[in-house]
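Structure first, commentary second.
Just one protein chain is left out here, and the rest sit where they should.
Just so it is clear, A and B label the chains in written order, and each chain counts residues from 1 on its own.
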């Protein structure tokens, strides 16, 4: 467990570098990320490199005892490249190019941009790839930021056609697979296929889904190109990318195969303010601490992307500048977020940024230091963490007993065909995650492609649009308690209703038939009852289910339709359950699975790493942690103030009964 | 009264057709509509027709005893036509073309598209026009769906110029008529005139209105071309079009002259969720039954489009897929909606669709059967209707005693110059219609061009922007009680303030002068009083009226301005009255007109057809119907459960006192 920081030597006078490096080390920081937006400084003119300043910066940092993560600068292509290749710009759905003057203006499908990227990455890798202080490479920066995965350039559309030709072989096969007989949408050539945008009404959903799959593949292809160059010229160094929270426009797990470490950028207050699935009252309530599950969700997700290795590459250190409202964190939260990341298994937490830069787009984005080079609150708290780290190294995070399946395709399918304007994949998944966390559980978030679920006691599968037979087999083989949410198995991989109706392949686990579905406006609530007692309510979404075979109905909606079904160790929730109902029902599942449940208060969360049990209080009130009597605290104590963390050594009482 | 169904043989294996046809007939269905999106299957390559499959489908259906409505497939032009004529696409106001990949991407003004349409329609008409099972043709599908009436292509703008030249003769006459001296908007040639869009601020309202009139004429011209071909090659068959509910971008009554039957597509839940003029609380309240007036309004409107002949071509049979929320109908509603249509005079009610298709855009749109070919709730209810129909054929619907004037131009004029952001023609008209229906009245919705209003006892004219002298004469000649709403006669046909101020020609009936108007924000409510008593309130809109001559003031707004005026048998409501006030005032008018009033509960509605009096309960609670003592019920009984229908034979007590 180490601390890092993001640093931009090119943005500051060289005279400041040595002092900066010295103070980083003195503060306890050991890793520094540099160069990821410096293309115009590294290659001021086409093919003319200026390494001198970066040589100097690396020597200065290394000389102070710091290890370096080098960023490839492809997220910010220089202006001269646009003169050479005006078609390198991404286009929006109406064909408007995205202009120069910020960042991420490139189209992933533009080959000239690939070539230029290849050159700068290779040049950097050749020069610094074997430098002893360079321990890792970051490719590009936050792929997908500012909605930049999808482009509608000529190159993208041509690429899409090639991608389709490879996938479907013949145009007849595509017409058949897409169901193009509908509305006379049949093609006679791949060249006739365009992007599924700016149409009079809905595109064929598989048309849209394939475009998104293609766009995801383009991002992965671009990243793989960089990773391959880096591995050749910088052997033994980790290759990583800094993903963002809740950007899901490409398949992160797929990209993870080309990386050594998944890192991500953790801005809890920005996410809380902006994530569309967080209710407004929660935005206000958690505005200074972040929603208690917003960082953890991503920690648990990214831990699953690269076989357990993950960092926080950018950790919010004060107010950000990009949300609709940008409040200051509660004092203590920068430390608390750092410990939360470690508790979830992070190897490194790296702060963004060393010092607030007084000019350009991020001049209102705080850092560890103010622009006048005084230490800020975040800097002070980072220093405290560094001191604490010196005595606390609890070992790696183990596998959790509870898994939750998250699927990028399912998100896209919900967006392409929501069936109701307020229906949203993240809303469903995040409410399940929150409920499980309120039960005090550790969770692994896993892709549907996971090859083995062995060892899990409870597997939650909310709203997984497509469920393959392979997945059903693997889930069955796990022996775990399984709980599926509404809309699970609702679609085939070709975006159609499965033969024999949903839940498709899941029927072998859960014999039933979803004969119809309905979406409901906000404000509509349907009671869920069992044995004459109201258990809670559902809203937003409902499946109408006909149980088959031995499937039992455990609860019904007010109008008699099944709400909760069970067959063997598999359950199905046939609606979008309100928080309280979801909490109770998932608690029942967890208990049945033999997992130890510890309900925690609103802002409190638990997480174990190695031999330490952490408790994180997102406040704003103090809370009593559920430590066993006599627990040995290594951080904090039983009564946990707002915005703070406690940790105690795990004893036998911390294991499930 | 017959039942029909929409069927897409091209979307299903041929092996299923015979069984489908047999089961349709067994269920009591006698009419089947096919082929209206099958252009790419009928003409897979330019000029190469493939009739084999349709021959077979027609024989199969006809062989099972079904009569066929053939749709011309022009709503879904095939991809190859776009290769030939890239300029066939409609353009939006910024010149962006509407892409291929759904439907209705064509521009009504494109002559190459007209030619291609002529060819496919003629080819179909030649082949099947005299087939004994073919009883009718449907032109295209839902003209105007997805906002496709207006296009800004070069062809459209050129067509607009020709249209203006024909209408105005000289450019000087146009400048004079439009008032182009204002803001130096004078033209020296028709070629200088563009579409009234993407300007820095408002266009001249007559510029906008003429563009909409032109666009409406283009739709009518396209349809007339098809109708003429069909009449030549398929003599004796009905030509119809399936209009939509609340799509009003072209003059339906004008198109009606080229048709034999007006049919329309009735999706009560979709309309209730989406119609902008339905208050949010009503959306929730009627989400499973549809607003009790939403279907009836269109039934009464379309009955007036083709001299009384009308069908429901597509009847919602379960949840739809296109509203913001898509709940399931209350059990019973599919049957109830069917009977409601028959009560209002429909010849045919045809369900959409035989079977939910598991792929493409409408895979979430339910039908009479689920995608796995099991009968669904709607199918069961249709079967029940068929059984009931076997014993109930009450004869044609007669003329109602109450008329309401609806005008497409008035809608456009309200949109072009609302004067207030929340002002809307449908809001006003629908609230008047609802109030009259709450009084238990049967209503004919008529165009302003109606040549004789003879026989009506009460004629309601809400918000009719333009009132011609001819209309005034015809209304006067009717001898009916007349009631005009706010903004009636506010404009000339050239979209200007009438000489001598509004209500223009209406002054001869109602001597008065509207000296100013005001629009009010939601939340503003102005009391209406008479003899010191508050009668109710108005909001949204107010006319400031000066009575002239013998015009009496029956009620005043709180600040003393006249609210209700009367002269002879004509009344004027000088504001947008809240529902309760409107109900009371229209009740007074109806009683004065000698029309029998029977106030009905919230969800209950009455409608007479022939010798039967129907009562429809949109629930969700049971209701007692206002049948006379001893009434002979042929459907239901005096106490009507939610989502159901009753009918009794009309006795003398059912006539006005």
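Criterion: a residue touches a chain if its C-beta (ideal position, glycine included) is under 8 Å from a C-beta of that chain, and two chains touch if they have at least 3 such contacts.
Note that the coordinates shown come from a computational prediction; the quantities given were computed from them, not determined experimentally.
K.L.:
In the full complex, which of B:420, B:455, B:568 or B:610 touches the chain missing from this view?
P.N.:
Residue touching the chain left out of view: B:420.
K.L.:
Touch as defined at the start, partner being the missing chain; which of B:16, B:154 or B:199 qualifies?
P.N.:
B:199
K.L.:
Touching the hidden chain in the complete assembly: which of A:24, A:240 or A:287 does that?
P.N.:
A:287
K.L.:
Taking the full complex into account, find the residue in A:115, A:172, A:364 or A:530 that is in contact with the omitted chain.
P.N.:
Answer from the full complex: A:364 touches the omitted chain.
K.L.:
Can you list where chain A touches the absent chain?
P.N.:
With respect to the unshown chain, the touching residues of chain A are 10-11, 37-41, 44-45, 73, 76-80, 82-83, 90, 94, 96-105, 145-148, 273, 283-284, 287, 318-319, 321, 324-328, 356-364, 366, 370-372, 374, 376.
K.L.:
Under the stated touch rule, tell me which residues of chain B contact the chain that is not displayed.
P.N.:
Chain B touches the chain not shown through residues 94-95, 178-188, 192, 194-207, 417, 419-422, 494-501, 513, 515-521, 523-524, 542, 544.
Basically, only the chains that are shown with their structure count from here on.
K.L.:
Report, in whole Å, the distance between the mean C-alpha point of chain A and the mean C-alpha point of chain B.
P.N.:
Each chain reduced to its C-alpha mean, chain A and chain B end up 48 Å apart.
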